[in-house]
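Missing here is one protein chain; the remaining ones are kept as they sit in the complex.
Now for chain A:
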Amino acid sequence: FSWSSLGLAFHRTHLISSLLCLESIILSIYIALSIWPIKNQTSATLMQILILAFSACEASAGLAILIASTQTHVSDHLRNLNLLQC
C-alpha cells in the first residue's frame, strides 16, 4: 500500500500512471481485507464485494476523465494542466 501511495504522490508525467497507482492502492486494500477474515475466522464478504464494486466505478470514472482530458488537451502529460493559473 505505501509503495503505491508513494508512486501516486510522485508521478511525473502521464496521468495514466497516477490512475494505475490508485488502482494498485485499492487492490492492496482489497487483498489485505480478504486475508483478514481467514486469519480471524470471521466472514466479511459483503464488505469485499461492495469495495470492489465501488473501486471499479471509480476506475471507470478516472478513465473517462482521462479520455476527456486527452480530447481537450493535446497529450497526457501533467505539464499541460496549467490553464487554471494561480
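Quick note on the criterion: a residue touches a chain if its C-beta (ideal position, glycine included) is under 8 Å from a C-beta of that chain, and two chains touch if they have at least 3 such contacts; residues count from 1.
Here is the rule we go by: contacts and distances are computed from a predicted model.
J.: Missing chain, UniProt name, options "Protoheme IX farnesyltransferase, mitochondrial", "G protein-coupled receptor 89B", "NADH-ubiquinone oxidoreductase chain 2" or "Immediate early response gene 2 protein": which is it?
T.: Record says "NADH-ubiquinone oxidoreductase chain 2".
J.: Using the touch rule from the top, list residues of chain A that touch the missing partner.
T.: 1, 5, 8, 15, 18, 22, 25-26, 29, 32-33, 36, 40, 47, 50-51, 54, 57-58, 61-62, 65-66, 68-69, 72-73, 81, 83-84, 86
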